[in-house]
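Okay, here's the structure, questions in a sec.
Just one protein chain is left out here, and the rest sit where they should.
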Amino acid sequence: MTLVETSVDMTTALGSVPLAGPVLTASGCSAFGQELEPFVDLATLGAVVTKSVQLRPRSGRPTPRMAETPSGMLNSIGLQGPGIDGLLAGELPWLAERGVPAFVSIAGTRVEDFAELATRLRGVPGVLGLEVNISCPNVESRGEVFACDPVAASDVVAAVRAAADPAQPVYAKLSPDVTDIVPVARSVTEAGADGLSMINTLLGLVIDPDTMKPVLGGVTGGLSGPAVRPVAVRCVWQVHAALPEVPILGMGGIRSGLDALQFVLAGASAVSVGTAVFSDPSATARVHRELAAALAERGFSSLREAVGHAHR
Amino acid sequence: MTLVETSVDMTTALGSVPLAGPVLTASGCSAFGQELEPFVDLATLGAVVTKSVQLRPRSGRPTPRMAETPSGMLNSIGLQGPGIDGLLAGELPWLAERGVPAFVSIAGTRVEDFAELATRLRGVPGVLGLEVNISCPNVESRGEVFACDPVAASDVVAAVRAAADPAQPVYAKLSPDVTDIVPVARSVTEAGADGLSMINTLLGLVIDPDTMKPVLGGVTGGLSGPAVRPVAVRCVWQVHAALPEVPILGMGGIRSGLDALQFVLAGASAVSVGTAVFSDPSATARVHRELAAALAERGFSSLREAVGHAHR
Amino acid sequence: MTSYLTEPAPKADQPPVQREVEVVSAAPAGAYVQLALAAPEVAERAQPGQFVAFAVGGPMTANLLRRSIAIAGTDPGAGTVTVVVAPHGPGSTWLAERRPGDTVDVVGPLGRPFPLPAPGTTALLVGGGYGAAALVGLAGLLRSRGSRVLAVSGAADAARLCSVDDLGALADRLEVTTDDGSAGRAGRVTVAVDELIGESGVAYACGPMPMLRAVADAATAAGVPSYVAVEESMACGIGVCMTCVLPVVGADGLTRFSRSCTEGPVFGGDRVRFADVGALPWDVVGADAMGVVAP
Partner (left out) sequence: MTSYLTEPAPKADQPPVQREVEVVSAAPAGAYVQLALAAPEVAERAQPGQFVAFAVGGPMTANLLRRSIAIAGTDPGAGTVTVVVAPHGPGSTWLAERRPGDTVDVVGPLGRPFPLPAPGTTALLVGGGYGAAALVGLAGLLRSRGSRVLAVSGAADAARLCSVDDLGALADRLEVTTDDGSAGRAGRVTVAVDELIGESGVAYACGPMPMLRAVADAATAAGVPSYVAVEESMACGIGVCMTCVLPVVGADGLTRFSRSCTEGPVFGGDRVRFADVGALPWDVVGADAMGVVAP
């Protein structure tokens, strides 16, 4: 497939960086892109959002790491990954060679971790920008998740923005598990975030009827998939209403072009497809195609025109 | 069917009031019980939890009032109902005549509204207790929902507990849309709640691909059904872990006996079946039957033994 | 206070049942699929104007809500119920794909049936699209009670016409209309209704909301009572969820948000405030508590 099947101009941007198309992978849901190669032309992706990387290699949590739930799943991977050295040596060059832009998701448990990761990623070829996964426990605040506290969240974002390559946009990835997402969005934007990724998973728990204990070793896990889509669209809607100038990378349960359209109409200028890739490895390409067709049918000549249209 | 098909003792309690069985309807999901009569023997229900009543009759919101979502639905009914006078004149006597206990859900937009409702319900025959729906906008606090603020929530509960019949347990119904549900649970318990109902719906939004506007007139609505079950079980788990002595009426996506078992193992001593009634009008009776069988298979001789078992 | 031509439709004679039933036949019918179900208890209880609600998608379905479908016919002898399904979204498409031997979970009969006029009254029956199917049983019943039956079946095009043969066999007169003229007279059902309403003592209509409104208005203007079977989005079909409401004027002259599943789907045509469907007029009972003030 090629990027342009319809007359609709599907180009968009992440902050100041132009993207050929609006459909990205979601962090942790397509590893580093390699495994999708048999199923999709990676060049058709707006970008590969990489699995969140930390400073050191991480084993991740013991299994079981997932539970299927109605129209969704719970996961508790524990950010298994190669660490920043591994990423710089292996995955990023692989993507760069193929001309596939990488939106690198970074994670840490201290503000300084995030800043160091941003420093290490300055000027790295093919790194289009950074997505800051602040849905991690903050070791300096009794393990409270950064994303759940506007101050902690903005500390991380300010440090990353200061350390990062100025040419790389910095997106803060927000958690829906807050009483009001707008103050968090406002505070990270004021701290310098060039855009917002929404949403990360919801905190959930499944009890195994056989063992009568939580399925996941980590007790709770992150809920994703179509089940959470109405929550995700609501978050995008609320934040776009409050901060219409802030670009949004929307995600949470996108499976089809019409699902993606909901996010675009609510205010997202690009979308990530996460869990749907597990059920359909070619989902990203299909969503792109279906979204382009849906926009054309509705008389849009460009994706940009449709962004936030439901508010008008 | 009769209440006891297995040897398992299924009796439980709401606060100090004994219940013949642990399966109740959910507020707003079985109206006032009448319509279920063709499908279930109402006497097999632990209680009918009535649609939240306010002081005055309410028309509710204009349609569309719902949208189907993956494994769930979004609703925005707007608490259509007869008002307390209508309830006292019509629905409560109907239930009392049939010996069906009513757990009356009350709602308001001011602390005094709640207190007045509790006063009006003192000593009313068949009224087993009160469920306080604090997921309503507080008109005195720029429309912020009571349940999202531990102080506002506990003000309501304290006023209701003070006004209510001492023989009627008062349960506070909590919203999952908070950064941390435990402080809210703790504060309403300290304010006198005899138990907690968890969870109310999650705030969601669906955009209609045809009109390209939110489906619901009220823009956002409440997400319910199996999609939210992992969030609900997580809330019950967290609160039971923090406040093991506080009785919990668990709900959120219960469709089967094994679903109900998850809530019981997580810490609920009774459960409400809500959205599942729309797909299966006899769901409450079936869930009771399946839960009894599941407990028997697992070697429990009483429901009470299983409450909170997953924490042990 | 305005006076109304219609009395609110009373409840059905018998309560509904919930059953897992077998599909005994499935036949395409133009743009639709006609399914016959082995559902003796539903067949024996059903009255014209009532509907059934199907669970859709099978045991692993993500679509929880039942789909309401009008009862197009019953054969209490054979124990069967017939429905006509228009594939539209995922639920009705799934239903339309059922084949003989498949089972479906059904609740019914639901809702209030069409009230019957004094024996012998001439009745006008107007069906739009698959809505015509819901009138076949009514036509038979009216005939058996000595009514003269005038029927109109209309649709966008020939493929969307429904029950033309059945109504043709039962009615004393049948007019067929299509918007595009591909069958019968070109135009809306109203072209026929305007001609026939004068001869009628009562009118019945089933079909899309704009059609119901046109028939109700024509009947009311002619001083003829009318009953319409509305089609509102329903989550439960049994009266417990309050999603299916529309503003209807009650016997006391007050407008309430009435549940189309249990207080309808059949309402007096002069009692449905069609112009206010989807709105919250100030004079609906309880609108004041929603903050709506009289203008």
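As written, the chain order gives the labels A, B and C, with residue 1 at the start of each chain.
The rule is simple: contacts are C-beta pairs under 8 Å (C-beta built on N, C-alpha and C of every residue); 3 or more make two chains touch, one makes a residue touch a chain.
These numbers come from a predicted model, not from an experiment.
Note on the chain not shown: across the whole complex it touches A, B, C. For the options A:Ala31, A:Val182, A:Val219 or A:Ala293, the residue in contact with the chain missing from this view is A:Ala31. The chain that is not drawn here is touched, among residues A:Pro62, A:Pro125, A:Pro183 or A:Pro244, by A:Pro62. Touch with the chain omitted from the figure is made, among C:Ala43, C:Val56 or C:Val245, by C:Val56. In the full complex, subunit B contacts the hidden chain through residues 70-71, 226.
Residue positions on subunit C in contact with the hidden chain: 56-63, 90, 94, in rising order.
Hidden from this view is one chain, which touches subunit A at 28-31, 35-39, 51, 54, 56-66, 68, 70-73, 75, 77-78, 80-81, 83, 217, 225-226, 275-282.
Everything below uses one rule, namely that only the chains that are shown with their structure count from here on.
With chains reduced to the mean position of their C-alpha atoms, the one farthest from subunit A is C. Mean C-alpha positions place subunit A and subunit C at a centre distance of 47 Å.
Distance between chain centres (mean CA atoms), subunit B to subunit C: 34 Å. Contact with two or more other chains is made by residues 70-71, 226 of subunit A. Under the contact definition stated at the top, the residues of subunit C that touch 2 or more other chains are 62.
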